[in-house]
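With one protein chain held back, the other chains of the complex are shown just where they sit.
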Amino acid sequence: MHIEIEELAKEFGPERALHPVSLAIPSGALIALLGPSGSGKTTLLRILGGLEFPTSGRVLFDGSDATGLTVQERRAGFVFQSYALFRHMTVFENIAYGLRARKRRERPTEAEIGRRVNRLLDLIQLPDIGARYPSQLSGGQRQRVALARALAIEPRMLLLDEPFGALDAKVRKELRGGLRHIHDTTGLTTIFVTHDQEEAMELADLVVVMSMGRIEQVGKPADIRARPANDFVRDFTAA
Amino acid sequence: MSDITFIRAESVTTEPRLARGLLIGGTMALIAVLLFAPLIAVFAEALRDGWAASLDALASPDARSAIRLTLIVAAIAVPLNAVFGIAAAWAITKFDFRGKAFLITLIDLPFSVSPVVAGLALVLLFGVNSSLGGWLVANDLKIVFAFPGIVLATMFVTFPFVARELIPVMIEQGRAEEEAALTLGASGWRAFFTVTLPNIRWALLYGVLLCNARAMGEFGAVAVISGKIRGETTTMPIMIEMFYNEYLSVAAFSLAGVLALLALVTLTLKSLLEWRHADVLAATRRH
Partner (left out) sequence: MRASIFRSPSPLPGFGLSFGIVMTVLSIVVLLPIGALLGRGLMIGPGDLWGMVNSRRIWSALSLSFRAALIASVFNLVFGIVLAWVLVRYRFWGRRLVDAAVDLPFALPTAVAGISLTALYAPNGVLGQALAPLGIKVAYTELGIWMALVFIGLPFVVRTVQPVIEELDREVEEVSATLGARRAYTLRRVVLPTLAPAALTGFALALARSVGEYGSVIFIAGNIPNLTEIAPLLIVIRLEEYNYDAAAAIGIAMLLISFAMLLAINLIQVWSRRRIGLV
């Protein structure tokens, strides 16, 4: 699904989190929104997911105006920085949640739900943890469960907010590979937010460098390194 | 820009406006009936025959002695429970020993015992036909149907209040400051008065406030142990019952009105403490 962002702006009272920004995201791409804190990258992600409403501008999914769609209608798989797993449910129940929350007519049978959950557990390479509770998992495992849970609803796109933020370096490297693998397997348009330029450059097909609510540059990692648009981009993406 | 109607909520983590409005309206209506109506009724009934009648009733000898007795009982029971609460909190939070959880359960015991059962237990312990009671009679000491009994009954029911407020706060504050004071040469008492006490003063005040409100209002336990001897062992709540049963409605409700005013003062002070010292008192909410 390709995404178009047209003159999207967001104000929180007197504060301008996003100056009008425009962006075209090709279908199936793995995109990084890269920038320091306060650059507006998380705001942009949340607007895409329907968790915030823009002050002006439009969002288009496959050419049709999606600005007015509710969160539920968007089918955007969202992975939070803190993962936000449901503490009182097992891993299985967490992943199955989106499927069970559907209206009766659209809900798969329990058997089918079981099949899908197990397939996802295999995809994230944690086939045996279905009966455990989030409190019994490590940080890296929780991140993968959050990913599986988002994938279970067969989303149109995947949105991740600082997906590797809270983890140590070794785990981060493993999970980066995992995310790439999942993206390549599912072919989903995937957008992740990060302040870590190494991560963005290594993982993404396209990097969107942001600062203070504006998009400074969009391009392939190699291109951005070779031809930074301005000093900020050059300094921020220095290896 | 999405179209916000009454049915759709303006934020993902809240309910639609219509639902919110209904919930607020419904709960407030129930609160008005369940909480505010009884409160208003007290004053309405007290002033039924006008201010003069109400004040006259309060000036009667029975009413005055009831007020005096209530005040004296509270003046003794509350400080004693406060001292106990401080001692308990000190022992529990500054030291590690076995059986702490059990001790805390014992301290909480009065909360789960019916006040009438409390009074009954005291009567059985100190009453004439127990061994202790016999000894008391022989030495001309009266506890049951007398002032000391009322103090003990009041202490029983208000026992946990101060301790329960202090313990979470002191746990949260830790031992480091007192230990630091010791390394600087302070004695235990000095450390307590100059370091601990200032840190816990708001929680202490809060606990004393609650303890006092309960102490002045206690009915069941005092009803059993006091013998309801008019003018001698009738606290305000007991006197309210007696007036009420004698159909002296204005007198009963006037006395009740005084206690209701006390309740309002308690609530106001309590809220003030909570708003201005939320950080300290927040610890007590979590336990």
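Per-chain residue numbering starts at 1, and chain names A and B are given in the order in which the chains are listed.
We adopt the following convention: a contact is a pair of C-beta atoms (placed from the backbone, for glycine too) under 8 Å apart; a residue touches a chain by one contact, two chains touch by 3 or more.
Keep in mind that this is a model prediction, so the values were computed, not measured.
Engineer: If I consider the whole complex, including the chain that's not displayed, which of B:136, B:155 or B:169 touches that chain?
Structural biologist: The one listed residue touching the chain not shown is B:155.
Engineer: Of the listed residues A:54, A:98 or A:213, which contacts the missing chain in the full complex?
Structural biologist: Looking across A:54, A:98 or A:213, the contact with the absent chain belongs to A:98.
Engineer: Just checking the interface: what residues of chain B touch the absent partner chain?
Structural biologist: Residues of chain B in contact with the hidden chain: 9, 12-16, 20, 23-24, 27-28, 30-31, 33-39, 41-42, 45, 80, 83-84, 87-88, 90-91, 94-98, 103, 105-118, 120-125, 127, 129-130, 152, 155-156, 159, 175, 178-179, 182, 187-189, 191-192, 210, 213, 216-220, 223-224, 236-238, 240-241, 244, 252-253, 256, 259-260, 263-264, 266-268, 270-271, 285-286.
Engineer: Spell out, residue by residue, where the missing chain touches chain A.
Structural biologist: 49-51, 70-72, 74-78, 80, 82, 84, 86-88, 97-98, 101-102, 133, 135, 149-150, 152-153
Methods note: only the chains that are shown with their structure count from here on.
Engineer: Centroid from C-alpha atoms only, then distance chain A to chain B, rounded to Å. What do you get?
Structural biologist: 53
Engineer: Which of the residues in chain A end up touching chain B in this complex?
Structural biologist: Contact set of chain A toward chain B: 50-51, 53-54, 56, 67-71.
Engineer: Using the touch rule from the top, collect the residues of chain B that touch chain A in their complex.
Structural biologist: Checking each residue of chain B against chain A gives 1-3, 8, 12.
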